[in-house]
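A protein chain is absent from this complex, but the other protein chains hold their places.
First chain written, first letter: the chains are A and B, and each begins at residue 1.
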Amino acid sequence: MTGHAHVTPVRVYLVVYVLLLMLLVATVGVYFVPHTMLSPAAGLAVAMAIAIVKAALVIGFFMQVVYGTKLTWLWAAIGFVWLSLLAGIMIDYSTRHMNMPDGSAFDRMQTQAPVK
Amino acid sequence: MSLEAAHNTNIAVHEHEEHLAHQFMNRAQQDESYIVGMWSFLVTEILFFGALFLCYSIFRIQYPMAYQEGHEELSWQLGCLNTLILLTSSLTMVLAVHAAQVNKRILAAGWLVVTCFLAAGFLVVKLAFEWYPKYLHHLIPGVHFHWPHEGFSEVAPGKAELFFGLYFAMTGLHGIHVVIGIGIMGVLAIMLLLNHKSTQYYMPIELAGLYWHFVDIVWIFLFPLFYLIGKR
Partner (left out) sequence: MSIQHAPAHDASVQHNTEPKKNYLNAEHSVASWLLTKDHKRIAVLYLISITFFFIIGGVAASLIRAELTSPHGHLFTNDGYNKLFSAHGIIMVFFFLVPSIPATIGNFIIPLMIGAKDLAFPRLNLLSWYLYSIGGLIALGAMISGGVDTGWTFYTPYSSVYSNGQVVATLIAVFIAGFSSIATGINFIVTIHKMRAPGLTWFRLPLFIWAHYATSVIIVLGTPVVAITLALVAVERVFPIGIFNPAQGGDPLLFQHMFWFYSHPAVYIMVLPSMGIISEVIANGSRKRIFGYELVAFSSLAIAGFGFLVWGHHMFVTGESVYLAMVFSLISFLVAVPSAIKVFNWTATIYKGNITLHAPMLYALGFIGLFTIGGLTGLFLASLSVDVHLNMTYFVVAHFHYVMVGGAIFGFMAGLHFWWPKITGRLYDELWAKIAAAIIFLGFNLTFFPQFVLGYLGMPRRYHYYPPEFQVWNVMSTAGSSILGVGYLIPAIYFGLSLFYGKKASPNPWNAVGLEWQTASPPPTENFEDIPIVTWEAYDYTTLPDVESDLDYPSLEGDGAIAGFHSGGSK
């Protein structure tokens, strides 16, 4: 079973695990911050930032990407990059209301003629 | 001519290396192929779950109150417990991979079994303590869906159904991945104990590890998104 693999010391894994647990405590802690101090949107942003850090720790160390080849880096990253392209759908939801009767350019274009 | 020499050494290496599939020239090539192959599979998984996360985000922006009130039916304590279980299982998984890398067969099998038990514990919490009470409260989308299950809510039942639909779809798909993970790790543990030829090479355990960490990452995002929706 001897391999060419990069053998990470167990100590590194334990440190990462402890960090993950601390971040878990942090994310629950943010949940209990009163909304007068932290708006829901900011709370969500903090929670997501913590989740991204946790995911990065898992990907980097548990999944050994930091020791991986360039090719591994490429394929580990491309999924998230493409997910951001898919998230382009959100643009539709932030601009679609402009199609609606409540004062959109499109709507004016459609109705101005009949409205004498 | 240096290429010729390189080629000849490749052939020589080929003839001597164990656990080398016939289509590869050497172990380095084989190892990186497996890792990149697994990662490109995980890319499909990222987009598979990612599309669901996108649906979640779109409706969360549109119907914040449905999410707010829906999430109060979920127990953050149980979600936190399950996060703890999965993070720990990720640790035991890397310890299994580490043991396999340093050629400790029985230890690797042991850590895999521990990981399996943790995964099973996750499922018990999920099904028995979370999904089953939802069923009792008529919160599973369908003809028996009843909203709110007690008290008064300004959120229309259809939108609450949407929230619970996303909850069950996303945690359900994640749960299916946990079940598949248990299967893979269980089989690998048995093969290790039997000293099967395939697991004399650490790569299958490493690949199972990549899969399992991915399952963990999905949960890392699911937990704050469903259980920790800020109070307004």
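The rule is simple: a residue touches a chain if its C-beta (ideal position, glycine included) is under 8 Å from a C-beta of that chain, and two chains touch if they have at least 3 such contacts.
These figures come from a predicted structure and were not determined experimentally.
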Chains in view touching the one left out: A, B
Listed residues B:166, B:182 or B:217, member touching the removed chain: B:166
Contact set of subunit B toward the excluded chain (per top definition): 3-4, 6-7, 10-11, 21-25, 29, 32-33, 36-37, 40-41, 43-45, 47-52, 54-55, 58-59, 62-63, 66, 140-142, 145, 156, 158-159, 161-162, 164-166, 168-169
Interface with the undisplayed chain - residues on subunit A: 71, 78-79, 82, 85-86, 88-89, 91-92, 95-96, 98-99, 104-106
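Convention: only the chains that are shown with their structure count from here on.
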Centroid distance [mean C-alpha coordinates] between subunit B and subunit A, Å: 17
Residues of subunit B defined as touching subunit A within the complex: 27-28, 31-32, 35-36, 39-40, 42-47, 50-51, 54, 57-58, 61-62, 64, 76, 80, 83-84, 87-88, 90-91, 93-95, 98, 100-103, 105, 200-203, 206, 209-210, 213-214, 216-217, 220-221, 223-225, 228-232
Residues of subunit A touching subunit B in the complex: 1-5, 7-8, 10, 13-14, 17, 20-21, 24, 27-28, 30-31, 34-35, 38, 40, 43-44, 47-48, 50-51, 54-55, 58-59, 62-63, 68-69, 71-72, 75-76, 78-80, 82-83, 86-87, 89-90, 93
